[in-house]
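All protein chains but one are shown in place.
Now for chain A:
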Amino acid sequence: MSDCRIQLTINGQQTSVEAPPMKRLLDVLREDLDLTGTKEGCGEGECGSCSVRMNGELVNSCMVPILQAHGAHIETVESLAIDAELHPLQKAFLECGGAQCGICTPGMLMAATHLIAHNPNPSLEQIREGLAGNLCRCTGFIKIFDSVITAAAMEGSRTHAR
């Protein structure tokens, strides 16, 4: 199949890429746009390490053909910090030990951002549910839960989560 031209907005910036229509959004981000913060853990929609937000929804970018992202707004982990200022979730993950090997962290942060955007003060149960699609093999999740609770309590997390 020949390449198609796709217009999309990535982290607030309009871009266009030429790619095979079935190329995964994950690969376009990593290979065409050099946004390697988004990771591949399984390629089958199970681990969530490729999580990004697309038009305000949380998606596994390994399951999205780029054709489907035409005209979409995409947010990746690279969008979280503003200039040198870490997002409250990033601060909390650092302080609480929510990142160990760090490979699940970008996806986990996007899932947590999505959760907090919809529910600024999630209960532990809601956090468990909100992160159920994101696997972490290092932390046993406990410090990730702590991180999300801490971030939610931090001032500004509400306004910062876009």
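Keep in mind that, in the parts below, contacts are C-beta pairs under 8 Å (C-beta built on N, C-alpha and C of every residue); 3 or more make two chains touch, one makes a residue touch a chain; residues count from 1.
In the analysis below, contacts and distances are computed from a predicted model.
Student: The hidden chain: which UniProt name fits, "Xanthine dehydrogenase family protein molybdopterin-binding subunit", "Aspartate carbamoyltransferase", "Ferredoxin family protein" or "Sulfonate transport system permease protein"?
Tutor: The missing chain's protein name, per its UniProt entry, is "Xanthine dehydrogenase family protein molybdopterin-binding subunit".
Student: Can you tell me which of A:69, A:99 or A:152 touches the chain that was removed from the display?
Tutor: Considering the complete complex, A:99 is the one touching the chain left out.
Student: If I consider the whole complex, including the chain that's not displayed, which of A:10, A:25, A:69 or A:144 touches that chain?
Tutor: The one listed residue touching the chain not shown is A:144.
Student: Could you pull out which residues of chain A are in touch with the chain that's been left out?
Tutor: Residue positions of chain A that touch the missing chain: 30, 36-44, 46-47, 49, 76-78, 80-81, 86, 90, 93-97, 99-106, 109, 127-129, 131-132, 134-145.
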